[in-house]
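Note that one protein chain of the assembly has been removed; the remaining protein chains are unaltered in position.
Showing chain A:
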Amino acid sequence: MITIQNLTKIYKIGDSTVIALDNVNLEIKKGEFLAITGPSGSGKSTLLHMMAGVDIPTSGNVFIEGKNINKLQPSEQAIFRRRHIGMIYQSFNLIPTLTVEENIILPLMLDGKKIDRAMLMSLLELLGLSERRKHLPNQLSGGQQQRVAIGRGLMSKPSLILADEPTGNLDSENTEEVLTLLRAANENYDQTIIMVSHDENVSSIAKRRIFMKDGHIALDKVV
């Protein structure tokens, strides 16, 4: 499903150069649950952002379902993202003026698709947000907000979900809930999930783990 070829990302900060990714190659199959771990600055999030098409590599290619996403125009990238990729961020990144319901269905609205109300209600039920569906993000706890972000990632049934430290700002109880949801999405809907986390306990739920160090893949293990 995803093929990464010779992916490199170099940042220039003043006079110094930072190699965030150094010639990374990777293959990910459909339906895989992959965790990317590693110390701070190892290039985990950078790799994820490259896969999402929200950052531009210095060199190399990223193919998702046969499409080289880095060669797409920005509009095409955006359309590809909303149809095939669900993004979940550490700091939730919800739209503050939209309610829970509206945040979740936003990618579908952007695509002009009709909303399956039944699916929405069952998803809200699954996320434990049925009674909060008219609330704004500011009226929710951190855990609830992250569940909204997950809901947004799931609603359009994307083939790929990219989660960047999804439990980084959550307590243990909420962490467990979020991980359960991700596992369910992977097992029940065969969605490919790639999750970045520095927490070993969190990344342990994944069936395949990649350990990154200094911009390289140091270890690639199937559990």
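We take it that contacts are C-beta pairs under 8 Å (C-beta built on N, C-alpha and C of every residue); 3 or more make two chains touch, one makes a residue touch a chain; residues count from 1.
Keep in mind that, in the parts below, contacts and distances are computed from a predicted model.
According to UniProt, the chain absent from the figure is "FtsX-like permease family protein", selected among "CU044_5270 family protein", "FtsX-like permease family protein", "4Fe-4S dicluster domain-containing protein" or "RNA polymerase sigma factor, sigma-70 family".
Touching the missing chain, out of A:10, A:106 or A:120, is residue A:106. Touching the omitted chain from chain A are residues 49, 52, 54-56, 74-75, 78-83, 85, 87, 89-98, 106-107, 109-112, 136-139, 145, 152, 169.
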